[in-house]
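There's a structure below that I have some questions on.
Every protein chain of the complex appears in place save one, which is left out.
Showing subunit A:
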Amino acid sequence: MSDIVEKTLTALPGLFLQNQPGGGPAAAKASFSSRLGSLVRGITALTSKHEEEKLIQQELSSLKATVSAPTTTLKMMKECMVRLIYCEMLGYDASFGYIHAIKLAQQGNLLEKRVGYLAVSLFLHESHELLLLLVNTVVKDLQSTNLVEVCMALTVVSQIFPREMIPAVLPLIEDKLQHSKEIVRRKAVLALYKFHLIAPNQVQHIHIKFRKALCDRDVGVMAASLHIYLRMIKENSSGYKDLTGSFVTILKQVVGGKLPVEFNYHSVPAPWLQIQLLRILGLLGKDDQRTSELMYDVLDESLRRAELNHNVTYAILFECVHTVYSIYPKSELLEKAAKCIGKFVLSPKINLKYLGLKALTYVIQQDPTLALQHQMTIIECLDHLDPIIKRETLELLYRITNAQNITVIVQKMLEYLHQSKEEYVIVNLVGKIAELAEKYAPDNAWFIQTMNAVFSVGGDVMHPDIPNNFLRLLAEGFDDETEDQQLRLYAVQSYLTLLDMENVFYPQRFLQVMSWVLGEYSYLLDKEMPEEVIAKLYKLLMNDSVSSETKAWLIAAVTKLTSQAHSSNTVERLIHEFTISLDTCMRQHAFELKHLHENVELMKSLLPVDRSCEDLVVDASLSFLDGFVAEGLSQGAAPYKPHHQRQEEKLSQEKVLNFEPYGLSFSSSGFTGRQSPAGISLGSDVSGNSAETGLKETNSLKLEGIKKLWGKEGYLPKKESKTGDESGALPVPQESIMENVDQAITKKDQSQVLTQSKEEKEKQLLASSLFVGLGSESTINLLGKADTVSHKFRRKSKVKEAKSGETTSTHNMTCSSFSSLSNVAYEDDYYSNTLHDTGDKELKKFSLSSELLDSESLTELPLVEKFSYCSLSTPSLFANNNMEIFHPPQSTAASVAKESSLASSFLEETTEYMHSNAMEVCNNETISVSSYKIWKDDCLLMVWSVTNKSGLELKSADLEIFPAENFKVTEQPGCCLPVMEAESTKSFQYSVQIEKPFTEGNLTGFISYHMMDTHSAQLEFSVNLSLLDFIRPLKISSDDFGKLWLSFANDVKQNVKMSESQAALPSALKTLQQKLRLHIIEIIGNEGLLACQLLPSIPCLLHCRVHADILALWFRSSCSTLPDYLLYQCQKVMEGS
């Protein structure tokens, strides 16, 4: 602790203020003579904000003059920086000094450099362009022999560093991990943590070094490495299970007070370190009994030790409870944790109560009985004076909602909603109410009224999914047709009543919902004629407070109703008024209505009753215009070129200075073309399926003879504008009176009048209504986090066919991003179904292909290339000892074949797909297991082949793979043989699908077998999978490339130096094709287009351009991490060869 470095660092602050180091107070007195001192004094003396502003502006202008004067010495500059920092902290722009801060860091002596670095880290942010100027200084300082300089450089790297420049300093920082001083090691770890945060792929290869840091003899270094581990384990817990023991030991030591005494805080040993460790353990033990068992003891110890009454021990206890309930349950621990929660909740200290509620909210999903124990406390908290406590209680109630207590809970939520003014709270709560209402609504009337309340309170701030989902629910209906009709009818009636009320303002979103429902379902009304509904809509249309977007919805509704109406005076009046409207959009709608109105037959066929759910078939290629186009061409018109092509040509003409491919500007114009609100044609199509069908056709359609006409571009904007409309709308929410809320308020008024004892009774009553339904399922459902209650309003699940190509995936992505919370369960179902489906298909496909051993190669590369690529290549297979007993995956199921035939079939099988070298993953005296990967078109096939080396027979050998977080592992059939003969081999195959993008993952499993009926043995192994295993070529055309390119938001650019051998573009691309499985679409001059996809179907595009020996790579993808990763791989490939 008292080494030289620390002392030097300590002395620095004192030196700042141009004073001899001598401890804080002495320096404090001295500071008043400094310029900063007088500035601070000046500001403190002032009373008004205005004066302050004047003084600081004055100060800034004098500073500006000083820093830019050539005579200013570095010492003065340092002084100026300190004052600039102060000014900027007060909120005044000091950007003129940024460059000088960097200069100071570059040129100054130790102290000045330090101020420079400090200023830089406070002024700049990660993507600031000036930061690049700092890189050289950092590199220089990292190599310095002066410890303080090294420390300063490491510190600044761990605070801000440009992501693109990480490779420049990475090796230097890696070296520092072995430094003899712990402060340097610690800072190096923190710098690497920063890198891991901003560019995880770049530090992948040093994971092993983090393990060293974890075992460092200095506590500080170890603590720093925990940050990295917490992060990595969060992303992929299965890869770090083997470290559980180490974390447990560390925690044991900390809890046992083995750390130096200066880590104690109020005699609690390193509390924040404990919290960090508990979090890591919680993540590791989740759903994993074996790992959890390792940590029971230490958790028990932590719970016991933390009985001191101090806030920080409460913090530790909270974390303990969290962990106990996250890992595989153990009843003793759960009991203790529950007791702990009880103590928190009942505590008079408000902060503890909050903590208790938070813990209860987490725990309650696993153990609803706890809520029953504390029901009275929860009721009290519900009426607590502190809105934060109330809010937390509602959060808790939200978790225990079921079909029986929904009405009470939603009512409570609405009450809170009416008192709350904060937008964030409103958005959040409204979403929850809508979700609950959709899930558990007891009846139609309640559902519609609650949704009315949601729309009127949530207004235009709420998530656009809520009205969309609501409409979709109405339109798609449920399984029972009559109930659907009743729900729709009730909605129509309630909206008509609402519209009848005078002087009430509804949010725009609500009006849009109303107008759509009225337009679609007014026909269900018996008494009221469509004319009357039209009249009401007309009244709204003439209202000035209605936005023009809403008016478009209204007019669409009127249009739908017109075809049902008999007389149409109002419609004519409407047409008359809006055909002269100043709003072009309105005018357009009015004219459409006018023409449709004149042709009733057409109108009826165009706007059929209750057909909103049926898919429209749209000819997206606009093929009916082909004749027109051909005519135009024959008359000498220039053929149409898509936008990006024109851009490209334009660029190639002015090539002299432009080094960027394409240019960035073209994206905007293509998509913002038409701003048609959800009007006539789109209003009836909520599900968006028409777009899908349209696109599908586009893919298959061929335009012969005519080159690329304005087909697709013309169609896409339309689709885009629709989503824009549905999510748009700005105006502020307005208060309105809803039935439901009325009830709530009157009820509350009453309760205030009631006497004390009655109040008590009321609470009891409320409690019984709130916690009903919890008792019945009181069997502790510890692991079952799945929502067992079926949705009241379950949507008909439309089985969509999984379509090939990237269009589906992009569509799916937009789908899922727009889908609301309430949708999650349903979506999950859907995806797992499709996954399952594809899995089945794969199976079939695979068995087929292995039968037809000589069938055509399915992969893109010609056979020869494949062979050369697969570095294992066939001869080596036979040279390898443990390889000669490979079995063909399929045939082993039936019998054990002869070795020679095996070898040949293995060969043939692998020519079909690329595959990796076989690697021994584990062995003992009896068996050895080796594995290899087969990169199939649609999945990764892992093959483990188990060889019985002993002369004995093995019984019931079985191989199992642990479920991994990022993968979905499916076993191929025919794997388990009851008996395994002596000296034989058999294979197990698993197809691996990726579930969530990751960078690197592990697949672990074990093989178990019985030997001679006596003892059973088990052998664990693990295999490393990288994302590269899931990259496949994506075969698309250049046109599709152009289109996709525009639609992707994530891009990464980097220049890579090429080695001699691949200086020409084609050979460089070929390398990429072979090593990374990218598909070469086209090579145009010195540019190349490539594409690939991450299974199942996340596309990634690559644009390359060559200048001399520099290859400029430009990646784009819909997935944010993919480009980074591929870039890293490309760099490796290009530099490696």
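Assume a residue touches a chain if its C-beta (ideal position, glycine included) is under 8 Å from a C-beta of that chain, and two chains touch if they have at least 3 such contacts; residues count from 1.
As a working rule, contacts and distances are computed from a predicted model.
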"Integrator complex subunit 9", "Alpha/beta hydrolase fold-3 domain-containing protein", "DNA helicase" or "AP-4 complex subunit sigma-1" - which is the UniProt name of the missing chain: "AP-4 complex subunit sigma-1"
Which residue of A:80, A:224 or A:436 touches the chain not shown here: A:224
Touch with the omitted chain, as defined above, among A:62, A:109, A:144 or A:267: A:267
Of A:318, A:538, A:553 or A:988, the residue in touch with the unshown chain: A:318
Touching residues (missing chain, whole complex) on subunit A: 1-2, 6-7, 9-10, 12-13, 16, 24-25, 27-28, 31-32, 36-37, 40-41, 43-45, 82, 85-86, 88-91, 93, 114-115, 118, 121-122, 125-126, 151, 155, 158-159, 190, 193-194, 197, 219-220, 223-224, 227, 261-267, 270-273, 275, 311-312, 314-315, 318-319, 350-351, 353-355, 358, 385-386, 388-389, 391, 424-425
